Every structure is written in structure tokens, then in C-alpha cells.
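Yeah, one chain of the complex is gone here, protein chain that is, but the others are all in their spots.
And then chain A:
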Amino acid sequence: MNHDHPTLVSTRHPVGGSDQPNVQGLERIASLVTGGVLLGHGLRSSGLGGWLQVLLGGLALARGTTGRCPAKRALTPTPLESELAEENRWSSAKTLSRSITIDKPRTELYRFWRDFSNLSRFMTFIERVEVLASDRAHWVARLPMGKTLEWTTRLTEDRPDELLAWMSEPDAPIRNLGWVSFRDAPQGKGTEIKAVIAYEPPAGKLGYALAQTLDLLPTMKAAQDLRRLKQLMETGEIATNSTRPATVRRPVEPSPTVFHHGSTGVH
């Protein structure tokens, strides 16, 4: 696989895709009909329910007449996600990515990441990663209510000081892959790290929509985890506001979403 994808993770739409009609055929006709019915009914009903029907009817009519639906567009896979799904023969792919600059040499950061058991030191949802062999690792992720999710990955690419890529083994509960690249920051300002995680939302397209609506959280979690890595590498400690030394292990976060795998599908 090509991990130096020219496609940015943050590119949401294909070229010219953001303004193209995306509602066609029967779907468009259905929108027009539903819109008309709702609008007509809403106008004849009173109270809040009536207003709501008018509003929804209007939106559906607009969707039908213009052939454009922003909501649907937001739920469409990005170009990179389409590429990844095709390459890996997944029903769909969901990606998460963040970049961070860490004021340490590339080698040091690469080596730290290369020992996958280090990952649980900064990834909040990862309970532990056991290194099984130099190219295989077993991941244990925390889920709410004391449950865990486990899978094994194998290294698919290892370019010292540049790139590490891994992929879950076929029996993973949620198929996933990831890669992290290391690049010199300009003017000797450390190393630019870009981490990408992709997974196959379990229920295909529907799972994608669900994962998408919960997207903000895991993306922020990913950013937070990378910040923790930066804190650890630069200062030797992870920032905390606690005023007492921890007596218990980090609590399981109540969030239903997970950075390193799609727990969104594990309900």
C-alpha cells in the first residue's frame, strides 16, 4: 500500500465534488413528493408540529428541486476513505488523522513508536499493547463498563526514521490499519509526526454514518493523545491537574468512541 498518499485525510470531497448535485433519480423524486406532502399537511396543522412539518417539508423540497443535500454530502466517504476501502476490500473505511510537531529528533521518536508497548503510555483508550514478535503486536483497548476490545496487528511497512504501518489480522473484531510518518520539521524544529488510523465501520454504510456523527470526539481524542505523546517526549512527563499521586489506574472514559479502533460499532 502507498502510505505517502497524495490524498489528504482532510480532503472531504473529490475534485469539483463539493457543489455537484448529489441527489438523483428516484431519491430526488421521493424528496419532492415527501416535501410537498409534508408542506401541505404542515400548513393545515396548527402548533409546533405543524411548523416542524413545514420546515422539514421545505428542506425536502429544496433537496428535490436543487438535487443537493448537504447532510448527505457530509455522510459520504472522503476520497482517501474510498481509496482505502477499495485497496483493502472493506465495505467502507473511516479515517482519523492528526499531525503534531515534537521537538525531538526523528530517530528518537521513531524508536519510541517502533516499540508498540509504548503506545499505551499516551493513548488513553489503549490499556496495553503486547509485542508478540518484532512485526506483530496485540492491542487491548478499554471500553466503557470494564469491557475490552482486543486485536492483533502486523507490521506492513517499516522504514526506519520515516514510516511505520500496521494492519489488523483478518480475525480482528473491527478491521483496522494505521500508519505514522516522521519528517524533519523546518529549521531544525524537531519532527513532524502524522498519524493516520483507518477502520472498517462494522455495519458498512450505516456504521459509517454513525461513526461520522461521532467523529468530532475521536478526532479530538486523537489530538489529545498526540499531545500527550509530545508532553512525554519533550518534558518527560504527562501534564496533569491532579493534586494527589494516582492511587488507581487511569479511569475508563465513559465516551462510546475510541481513537484506535471503531468501538462505535461495538454496541
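Assume a residue touches a chain if its C-beta (ideal position, glycine included) is under 8 Å from a C-beta of that chain, and two chains touch if they have at least 3 such contacts; residues count from 1.
Convention: contacts and distances are computed from a predicted model.
K.L.:
Which of the following names does UniProt give to the chain that is not shown: "Glutamine ABC transporter permease", "Threonine dehydrogenase", "Biotin transport system ATP-binding protein" or "2-oxoglutarate ferredoxin oxidoreductase subunit beta"?
P.N.:
Matching the unshown chain against "Glutamine ABC transporter permease", "Threonine dehydrogenase", "Biotin transport system ATP-binding protein" or "2-oxoglutarate ferredoxin oxidoreductase subunit beta" yields "Threonine dehydrogenase".
K.L.:
Touching the left-out chain: which of A:Ser45, A:Thr101, A:Asn118 or A:Thr152?
P.N.:
Touching the chain that is not displayed is residue A:Thr101.
K.L.:
Touching the absent chain in the whole complex: find that residue among A:Leu155, A:Ala203 or A:Ala223.
P.N.:
A:Ala223
K.L.:
Which listed residue, A:Gly25, A:Gly146, A:Pro170 or A:Pro245, touches the chain dropped from view?
P.N.:
Of the candidates A:Gly25, A:Gly146, A:Pro170 or A:Pro245, A:Pro245 is in touch with the missing chain.
K.L.:
Contact with the hidden chain only, please: which chain A residues?
P.N.:
Contact residues on chain A toward the absent chain are 101, 103, 189-190, 220-221, 223-224, 227, 230-231, 234-246.
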